[in-house]
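One protein chain omitted, others in place.
Order of writing sets the labels: A, B and C. Residues in every chain begin at 1.
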Amino acid sequence: MDFAYTSEQESLRDSVKRFVEREFDWEERFRIIRSTEGVAAGHWAIFAELGWLGAGLSEAAGGFGGGAIENALIAEELGRGLVTEPFIAHVVATQLLAAIGGDVVADLIAGLVMGEKRIVPALQEPVGRGDWRLIETKAEGHVLNGVKSLVEGGATAEQLIVSAQDGDSTSLYLVDLQTAGVTRTIYRTLDNRRVADVRLDNVSGTLLASGPEADAAINRAVEHGIVALCGEALGVMDTALWTTRDYLKVRKQFGTAIGNFQALQHRMADMLIETEMARSILFHLLGAMADGDDDARAAAISAAKTQASSGGIFVGSQAIQLHGGIGVTEELNISHHYRRLYVIARQFGDVELHLARFAESVDRLV
Amino acid sequence: MDFAYTSEQESLRDSVKRFVEREFDWEERFRIIRSTEGVAAGHWAIFAELGWLGAGLSEAAGGFGGGAIENALIAEELGRGLVTEPFIAHVVATQLLAAIGGDVVADLIAGLVMGEKRIVPALQEPVGRGDWRLIETKAEGHVLNGVKSLVEGGATAEQLIVSAQDGDSTSLYLVDLQTAGVTRTIYRTLDNRRVADVRLDNVSGTLLASGPEADAAINRAVEHGIVALCGEALGVMDTALWTTRDYLKVRKQFGTAIGNFQALQHRMADMLIETEMARSILFHLLGAMADGDDDARAAAISAAKTQASSGGIFVGSQAIQLHGGIGVTEELNISHHYRRLYVIARQFGDVELHLARFAESVDRLV
Amino acid sequence: MQSFYSEEEKAFRAEVRAFVETHLPPELAQQGLHDYHPRREDQSRWVRILAQKGWSVPHWPTAYGGPGWSGVQRFIFEDEMRRAHAPTADRIGTELVAPVLYTFASEEQRQKYLPAIRNGDTFWAQGFSEPGSGSDLSSLRTRAVRDGDHYVVSGQKTWTTEGHHGDMIFMLVRTNSEVKPQAGISALLIDLNSPGITRRPIWTIDEGLTVNEFFFDEVRVPTENLVGEEGAGWSYAKFLLNNERTNSAEVPHTKRDIAQLRAIAQIEPKNGRPLIEDAGFRARLARIEIDTMALETAVLRALTADSHDGGSVASLVKVRGSELRQRVADLADEALGDRGLAICLNPEGEHRMFDDGLTSPVADYGIGIAAKAMFRRATTIYGGANEIQRTLIAKTVLEL
Partner (left out) sequence: MQSFYSEEEKAFRAEVRAFVETHLPPELAQQGLHDYHPRREDQSRWVRILAQKGWSVPHWPTAYGGPGWSGVQRFIFEDEMRRAHAPTADRIGTELVAPVLYTFASEEQRQKYLPAIRNGDTFWAQGFSEPGSGSDLSSLRTRAVRDGDHYVVSGQKTWTTEGHHGDMIFMLVRTNSEVKPQAGISALLIDLNSPGITRRPIWTIDEGLTVNEFFFDEVRVPTENLVGEEGAGWSYAKFLLNNERTNSAEVPHTKRDIAQLRAIAQIEPKNGRPLIEDAGFRARLARIEIDTMALETAVLRALTADSHDGGSVASLVKVRGSELRQRVADLADEALGDRGLAICLNPEGEHRMFDDGLTSPVADYGIGIAAKAMFRRATTIYGGANEIQRTLIAKTVLEL
């Protein structure tokens, strides 16, 4: 048993950390999130150049030989800076394509890894409330009708990978956003990401996979997305925690640093516990991703997502509370930590969904 | 709007308070709970003599003209002393009979109010998990078969009022405990009450009510029981709260009274809030018992029971926690407060049951 | 003890409801549905209608135009106003400043300021907090130096609620640095249009505008604008803050939020059925409703109790009430599903921090829900953070 990262992984982490420190400081981030695009021109190309876009993909699939661990640690460091690029969507897209396989797909993956293509998954629907398994979009003879929601990176994407109901089974289609019948509504989520709702009216798509193959690809890719999301949540929690700690040491009230008040100390201890539990369960999950058991992996996924969601909301809201009034302002980063954690808590399913999914997985295990 | 008690109610409260102080001090209580009977000979006769056994019953039904308020305040004061007499069972029994009405019943009520008869309800079954509406005991031609559980006062009772399934509807039967086919298992619950499980094998009973009349009587009587139980919970919570407060003022650690530690102060504040919310919602319930709306009353009942259950567990467990090691000992009253609150939290349905029942009632109201 | 509301109280509620139904302009009720901070013109309009009926200042003594209602009547009135989504009055002026004025101010000051509050003409701000002072008001540093028949005021105030609507500000200033901190504080009434005052909006987590910063650069204030005695400002402030706590249980507002949440849950689907039928959701909603029921009765107890009990119950209901407001807002946003994660700008635009040029996917009934969930993080902080309230409960009620 070994929880230490390899030196390759450590230098990957350093490279993301340096980017966040240099290119994504707080003032720069404000310029970016208030811009029309919500992301900075050129940043995605840097991601590609530094190798992050293929770091979490096996060599066989066209990546640089890493996996869930690499994605989790990239996401963790991006989380520290609240970077708004659609990295989670990229992880899901590449893992979807990798699971599907084949020549066409290899080209798409190559484009994604090089940062030359922008393809994002459109799996979720408004009716699903975060459950990617609820699909009402219909496919009939490669023609799609339905609505996809909260498409991360949907504002900058050229193509979507759309899940659809095809008779009794599921299919995955590649859809060009320029195709006739595609209506895209771009909006901001609370965490200042630009996302899209996409309406498909008799839209022609290219079939990528269908039946059990499509289901398996979706499941596997969403699991990879959740791993990265849990990594990101950890980065945000850890940053909110220590930022709050630093504030408590300097902020004075009633003649003393407020960090001397026992009730606040104990709250901070609870925030630390939640953060450390999120870290621990992510380690457990990274182990489970490498082992082979489907149910053990599903249980670990839902366990980690549950803790990232509930622990994230706790740490984020208490970071605000301990900051007092200034914590509620737009100009202080602490309110943005909460906003991101709030969105993460619902992305790919909330606590309720994952507690039920965990229970189902464990039923099959014991 | 007036939350003050009448002078008659205040003197009733005083009479119970005096009894508890004089006859049920801590050492006396220990002698009683470790005795074979678990109650003191003669106490029930005092209850009758002081008028408590009819105080919460209308004059029309054979009582002294009071109602839910009187039962709640008697129970609250009994709760302060953790008195082990089956007063809640008595409330349910008298209200059951009052709801049924008629001449036979009037005699039974008279006997109960005088303390001369011992009749207790046997409504609950092991399968119900606290839900009195789940009845599997079968009645066929006045012959009963089934198991009733957690019969409070079952150790001292002569007769039971048994609910049973009679074809498609519910019936209530009077069953003599000496009848052939009755098997009684007496045991202690965690709160040191002697209760009974009663097994009925082809036992003949006397029909008291059937059909909607029986259902209405059960519902009304259990609601009265829950009111009294909520009153008792409040008495126990309030006593545990202030006992703990007093302890924090005298107990010294690290050179100071532990009541000076902010984290403990805040915990105490939360305990006070829970207690005051239990008190407030009981007031609301007492108002709803007097108004006429069935759904509003049902909602208020389930609201008060929810708060008594969850607030009681919180206050009881934190009273132990703040006492430290000594709080866990059998010899200190604080562990017994918890034990009673723990049992109350499950009696007549737990939080889960009452949240669902509350939601159903409110659906019909809005 | 008797049944809950008396017949008179029930009749009073019916009277209020009938009046609101016939007099509240529908466009104001519609605007109130979205639960944005009301627009000043809407507030003034409604307050004038109420003032004609004699109902615009429920808490005030009859001598100053109050209706002479009991505490329970005032509660019922507020309950009905919230139920109908009527705009609130300028609450700072009506509920916080006015009581200080009619209790401590001179007769001239009362005559000058109270009628304009009562009629919705003058809006007030409250200048207590300063950067660095937070919940510890006694450390405030804004100075007022006597210069003939004026005070010259310099300093900075922050967290000034609805200050962008304010005509006047009720200010705590330091008039004496030689005495112990609390004793050197005085209360001044300052016209916000005076030269030397600059306002900066403080945008909050909801991208909305509720609080402001004010900078005072040698602002000249006539000495006649001093309230009561110099150096007594601290006691007026405590008087005012105690009122703020009682108000901040905000039960009628929470009840209105619950009604809104129920409406959302009847529309939004989950697993093919309305969300309101989902067992897990039902249990969480029920728990919020139960806690609100308990809190409402606690508030009514406080309103009918001897006044000596008021302060301690105030802390208690503030803690529970502020947490409930967060819980109901969070659950409402959750009920919206994916839509609850979308930023939805105020269509009226008054509070728009910046224009992102995007279109919201949120249906009319969901407007403002996400912003509210965000902004409600403040309820456990303002009016004296809940940590302060818990300490207060421990000291005053539990005597620890």
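Note that in this section contacts are C-beta pairs under 8 Å (C-beta built on N, C-alpha and C of every residue); 3 or more make two chains touch, one makes a residue touch a chain.
As the structure is a computational prediction, the values presented were derived from the model and not from experiment.
Contact with the chain not shown here comes from a single listed residue; of A:L12, A:I100, A:A155 or A:A288, that residue is A:A288. From the options B:G102, B:G167, B:G211 or B:G324, the residue with contact to the chain not on display is B:G324. Remark: the omitted chain is touched by one listed residue; of A:N71, A:T306 or A:Q347 this is A:T306.
For chain B, the residues touching the chain absent from view are 34, 36, 124, 126-130, 134, 149-150, 185-190, 192, 194, 197, 252-254, 261, 263-264, 317, 320-321, 324-325, 327-331, 335, 338-339, 342-343, 346, 350, 352.
Although one chain is not shown, part of chain A still touches it, namely residues 1-6, 9, 69, 245, 248-249, 259-260, 262, 265-266, 268-270, 272-273, 276-278, 280-281, 283-284, 286-288, 290-291, 300, 302-303, 306-307, 352, 355-356, 358-359, 362-363, 366.
Not every partner is drawn; the one left out touches chain C at residues 279-280, 283.
By definition in this document, only the chains that are shown with their structure count from here on.
Put simply, the chain nearest the middle, going by average C-alpha positions, is C. Taking the CA centroid of chain B as reference, the farthest chain centroid is that of A.
Chain centres here are Cα means. That of chain B falls 42 Å from that of chain C.
Taking each chain's centre as the average of its CA atoms, chain A and chain B sit 51 Å apart.
Counting partners per residue, chain C has 387, 390-391 as the residues that reach two or more other chains.
Among all residues of chain A, those that touch two or more other chains are 261, 263.
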